[in-house]
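Only a single protein chain was left out; the remaining protein chains are all shown in position.
Each chain carries a letter (A, B and C) given by its place in the written order, and its residues are counted from 1.
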């Protein structure tokens, strides 16, 4: 069995688990590039103690290189758990993250997300780096 | 030895390692609250393969409860590492994160950050939740 | 509010949340040192979808240095969650971890653990490094 058999893909407008990846299409080499990732932009995903998005990972695969680099991991850790019981706690974290990166080569951003009961999902976006 | 002996605190305008925590002072219960965390807002911190901010953790301690809840972890994972050698890689991640949460009790946000050679740092901010 | 106000300490034989840290008292510089951490060695902690130990972090503070180094993080991610409902899933992860490290200075190992509803706990153990 391979990871490829585990990570699901779909249109995020129709399937709520697919991570949405937003960033400019082009950026100057070495300039700040803001990247936003989220799950549930069009169709909200539950956020309960029993069922929630736990994390989104962000990778970058340069066009001129063989290996991907991990850029960031966002862990969403609060889902209403509490001593009073499930879903009675004081805080919930939405599955949304924003990061700022600098690139010096063109390539592809890849987001991977994990729902604690519906597994792994992915999406990607190409970014062109100009000098 | 205690964790209390390990986590350093200071004014972030004078000490570059201290996490900066930005959020509204007041929020409606259950409404979205945006929280931004970063290191180096006033004095930039290096971001090299050898020396960088690796993560920021965000906790919430409700006024009416004894225990803190972990809200989110932001891992900043790219620091110029590459097959060509240190600091020649295609991507660097800034120590900045943004998260969206919902609160239903007043309390304190606490940010903890980790520099891979200068250890643990913290800051906090109170938030009042109104009905 | 400080992290020091959040991290609790106690005797692990009496309080089930305290991380147990097991390692040799002395080790040769640069030789492999096995470190085991767990929660619930004497009194088992629940491991349910609603209440569980989520992670243990391991730090090292050298005697001759000012800053702690993060050695490892163990995340325990499966707690019976499933599409069929809470606690009906096929897998649970015990709060136990083992890691192998090399030290070249004497210092203190510090373990920090997190229960999703009972917060942060810590313990520590000195290790002497001999040439």
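In this section, a residue touches a chain if its C-beta (ideal position, glycine included) is under 8 Å from a C-beta of that chain, and two chains touch if they have at least 3 such contacts.
What you see is a predicted model; the values in this text were computed from it and never measured.
Student: Please give every residue of chain C in contact with the chain that is not shown.
Tutor: 32, 60, 62, 65, 67, 69-78, 81-83, 89-94, 96-105, 107
Student: Considering the whole complex, not just the chains shown, which residues of chain A touch the missing one?
Tutor: Residues 1-7, 9, 54, 59, 61, 66-70, 108, 110, 112, 114-120, 122, 124, 126 of chain A touch the chain that is not shown.
Student: For chain B, enumerate the residues touching the unshown chain of the complex.
Tutor: 49-51, 54, 77, 81-83, 85-86, 89, 116-118
One rule holds for everything that comes next: only the chains that are shown with their structure count from here on.
Student: Between chain A and chain C, what distance separates the C-alpha centroids? Give it in angstrom.
Tutor: Between these chains, centre-to-centre, one finds 28 Å.
Student: Per the centroid of Cα atoms for each chain, what is the distance between chain B and chain C, given in Å?
Tutor: Distance between chain centres, rounded to whole Å: 21 Å.
Student: Quick check on chain C: which residues sit in contact with 2+ other chains?
Tutor: 54, 116-118
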